[in-house]
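Note that this complex is displayed minus one protein chain, with the remaining chains in position.
Note that the chains are named A, B and C in the order they appear, and that numbering of residues resets to 1 at the start of each chain.
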Amino acid sequence: MQGLKKDLLLTGAFLSALCLAPWVLPSGYYLTVLIMCCLNAMTVVGLNLLLGYAGQISLGHAAFYGLAAYTTAILTTTLGLPVALGMLAGVGLAALVAFVIGIPTLKLSGNYLAMATLGFGVIVYIFLNETVGLTGGPSGFTGIPRLNAAGLTLSSDRSYYYLTAAVLCAVVLLSLNLIRSRLGRALRALHTSEKAAQAVGIDIARYKLFIFVLSAAFAGAAGVLYAHYLTFIAPSSFGFLFSVELLVMVVLGGMASVWGSVTGAFFLTALPEFLRMFENVEIIIYGAILILCMMFLPRGLAGGVSSLAVRLRGRARPGEDDHAS
Amino acid sequence: MKLKGLVLALAMAFLVSACSTEPESVKIGAVLSATGPASFLGEPEKNTMQMLQEEINAKGGVLGKKLEIVIYDDETDVNKCVLAAKKLLDKDGVVAVAGPSVSGNTLAIIKFFEEAKIPLVSCAASEKIVTPVNAWVFNTPQLDRHAVTRIMLDAKAKGLNNIAIITVSNGFGQSGRAVLQELLPPNGFNLVADEVYGPKDTDMTAQLTKIKAAGADAIICWGTNPGPAVVARNRVQLGIDTPLYMSHGVASKKFIELAGPAAEGIMLPAGRLIVADQIPDDNPQKPLLLSYAKAYTEKYNAPVSTFGGHGWDSIKLIVEAINMGKSAKPADIRDNLEKIKGFVGTGGVFNYSPENHNGLDENAFVMVVIKDGDWKIMD
Amino acid sequence: MPPDGLLDCRGVTVRFGGVLALDEVDFSARDRAVTSIIGPNGAGKTTLLNAISGVVPLAGGGISLSGRDLSQSPPHIRARAGVVRTFQNLEIFTNMSALENVMTGCHCQVRYSVLDSLLKTPRYFAGERKARAKAMDCLEFVGLADSAQTPAGDLPFGRQRLLELARALAARPGILLLDEPAAGLNMKETRVLGGLIRRIRDEQGVAVVLVEHDMDLVMGISDQITVLAFGQVIAKGAPLEVQKDPEVIAAYLGADDRD
Partner (left out) sequence: MDSASLLQFLISGLTVGSTYGLTALGFTIIFNTTGIINFAQGEFVMLGGMLSVFFMRIAGLDEASAIVLAVAAVTLAGALIERFTIRPVKDASIINLIIITIGVSIFIRGLAMLAWGKDTFALPPFSGDAPIALFGAVVMPQSIWVLAISLLILSGLKAFFSGTIYGKGMLACAQDKKAAYLVGISVERMVLLSFMISGLVGAVGGAILAPITLTSFDVGVILGLKGFAACILGGLGNPFGAAAGGLILGVLESFGAGLLSSAYKDAFAFIILLLLLFVRPSGLFGTREAKRV
């Protein structure tokens, strides 16, 4: 049970670091960068549960993010429902859609699963783009209200940032908890050997579907927070390139590592901001960094950090920490 | 290693931002789509602004201070645009911002300008940007409504009543499509076909075959390069001789190059910039357009486009507002922008008012036709 | 149905495309006994295990455990009903420690809900403690207690076999199907394995179905032997009877040629 204490401690430390960040980086610009980092991290942690732990790829997670964002946008703006309700509905719809398409899709595997989820993402994108009357089409959906919770208007960036950080930490803690449970073991089991997992009584179809729905719900949570932060959304933010970017964040951060996903998301979200000064060569440097990281950190940023830590401590510590942290 | 690098990069970023704070200058920001799908807008805008900065500073700057234009690239991405705008507002402390290049990005950041009380002069055309009027937001391009009005006048004169439209499924095409759907029927036209193509599509034969079967008198295509060039080529290949109107979105030499011989006879409403040498000498815009085109072509060795002109107009209007009020305070700039009347820009003559934050009308456009591989003003 | 038949297969037929892999095979296994399936290569032994555990669909016939029909059930339902197996080519979870492997085996024995997992309720802690204790028991039983925290992929081959056995035991089998558990083991390891199988039968009272090529092992521990050749049962009986069966000898001699 030592791992549990470590999880709590790390998550607590992470939350305090996030809360202190606005004092260290006082400008609103940094807040916005951090909010974007947190939102992407939520989605990436969920995607890693699916990809890194359960071994099921999805190239359509941007669609869940987008569906949730549009759902809450339409409910709160067009229909005038309370924001909190819209947010819940957004997450719920993302999960529901994941449930419905997950049943036939998760029977596929490998590249075929990648294609099916990718195709799903493209289809959702096209519908967001073309149902102009509902979504506002390619030029976007404007005028989404900010969050009002319990009479408290979270209109300032800072309070919204705290909300986002708290949700991220909740997502992280839930994910860590999940991995350290019989569910987490079942997921990792079906990743390595579906046959063996079935042979000990694990209903692999059910667990695949469960984790697909959960990761879609995390993406949905990020999506609704995104919509009510920017108060503007456009389909171009939810295209297939974003799905690919999320996948890159998972792998670059480190497969089957929750903290790796957080690192990967923060790193790749903030990186372009650091590269801004390079103007036209920015994209080349970005590509090169991606290639080099993958070549020299095969286990991702998390793997790199942990092997560095091991080297510093001078001894390797095998056991469950390597897998579940 | 990694951590050290990150810390270093952070430190560098701080240093760079610290160095750029110079009190003795007037700082204007710009968010432009210099790369990404809308780079055909953002790149000439960016070039133009850099050129203007040199030009204005060579003439003594603004209010006796140096003019500094901080330009960020949003890669035609909403999130990057928001971050860039936040950086301009919160870190760089600019007094006004020009751009973004595309409507979606503009709509995404309007809120932040309202909160920060900094004026934004957008280079994007959508009507949503200026209707309803937002106190802090202006734009400079001619509206789609004005372009459609010019096309309708021409079609009416030629007796073309059955119209087919083919629009690109991005923000530009969508807003054009909406205006076409709104304006064509009440003005006595029949909309016989309403087709769409994707921004990256390379073949529009299927759509044009449908349009051919629909029996249209004229086709209106709303898009930006390279799609309309494909439409033009496919139309000739299919042997369709129905007159083809394009939007002002293709008013750059690139279109004629891409469409090749298929461009002949295509008509479109365009700002006067691309036909500056053909407009009458008494037109107030003529000297400006000629000199801008000359300077741009010399400096960048590239043909001038009307899009760069939006950048020119945005910056010049902000500077004009600063000079009018002799103040570079954001609120004063805003107030004075609304007072600008008869300002000669590349896109037309601007008349801003508290009710009108676009300032142009359909006279900003002329109808041109492509003849012998070049633009020609229609009578 | 014979009164002592714990596992009962009647007329089991399996086709792969046009090939008849199992042709109306009747097979039964008694409680608290080791029943071996032997036969030359390609006789359909593993296919029969796959058919029993539900990995391959039946083209005909039926399978029941303690009278409960499992013919149409998916593999995980059969596993929950008590049909637990190991694999010829090891299928351990290399991304976990040995202990976690066996705890995964407890999946259906120690249950708590998703919400318990997510929110770490007392039920979660109780369940985890129970699963851990049970897994440790199983590891101890096969002699792997000292390697509990070792990543499963780092264990030597022989111990990975034992780990798979421990994981299967953790799933509380009604009947344990072992697919060539001695393949790749040396003599000493095989002897240890033989002892374990006996103890599984005698101490835990679990019926074992053994597919194995090592005749010393088979003859030493089996209570009953079924011989398959070309997808059909050619002999059944106690080890000594089967050894003398002329048809069996012929099948093996023929098979030796092909080997």
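Quick note on the criterion: a contact is a pair of C-beta atoms (placed from the backbone, for glycine too) under 8 Å apart; a residue touches a chain by one contact, two chains touch by 3 or more.
Computed from a prediction, not measured in an experiment: that's the story for all the values here.
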| item | value |
| --- | --- |
| Contact set of the excluded chain (shown chains only) | A, B |
| Residue touching the undisplayed chain, where the options are A:V100, A:I284 or A:L308 | A:I284 |
| Contacting the left-out chain in the complete assembly, out of A:I57, A:L147 or A:A302 | A:I57 |
| Residue touching the undisplayed chain, where the options are B:K65, B:R145, B:K254 or B:K286 | B:K254 |
| Selected residue (touches chain absent from view) among A:L4, A:V248 or A:L271 | A:V248 |
| Selected from B:K117, B:K158 or B:K210 as touching the chain missing from the view | B:K210 |
| Touch list for chain B against the chain that is not drawn | 35, 37, 39-40, 43, 169, 195-198, 200, 202-203, 205-207, 209-210, 212-213, 225-226, 229-230, 233, 237-239, 254, 257-258, 260-261 |
| Touching residues on chain A - with respect to the absent chain | 55, 57, 104-105, 107-116, 118-120, 122-123, 126-127, 130, 240-241, 244, 247-248, 251-252, 255, 280-284, 286-291, 294-295, 298 |
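In the analysis below, only the chains that are shown with their structure count from here on.
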| item | value |
| --- | --- |
| Core chain by centroid distance, with centroids computed from Cα atoms only | A |
| Most distant chain from chain C by Cα centroid | B |
| CA centroid of chain A to CA centroid of chain B, Å | 35 |
| Centroid distance [mean C-alpha coordinates] between chain C and chain A, Å | 40 |
| Chain B: positions in contact with at least two other chains | none |
| Chain C contact footprint on chain A (complex, rising order) | 1, 4, 174, 177-178, 181-186, 188-189, 191-193, 195-204, 210, 256, 318-320, 322-323 |
| Residues of chain C touching chain A in the complex | 53-55, 74-76, 79-80, 84-87, 91-97, 99-100, 103-108, 110-112, 114, 116-120, 124-125, 127-128, 131, 149-151, 154, 164, 167-168, 170-171 |
| Of chain B, residues touching chain A in the complex | 2, 9-10, 13, 16, 34-35, 72-73, 76-80, 82-84, 86-87, 89-91, 103-104, 107-108, 110-111, 126, 128, 169-171, 173-175, 178, 196 |
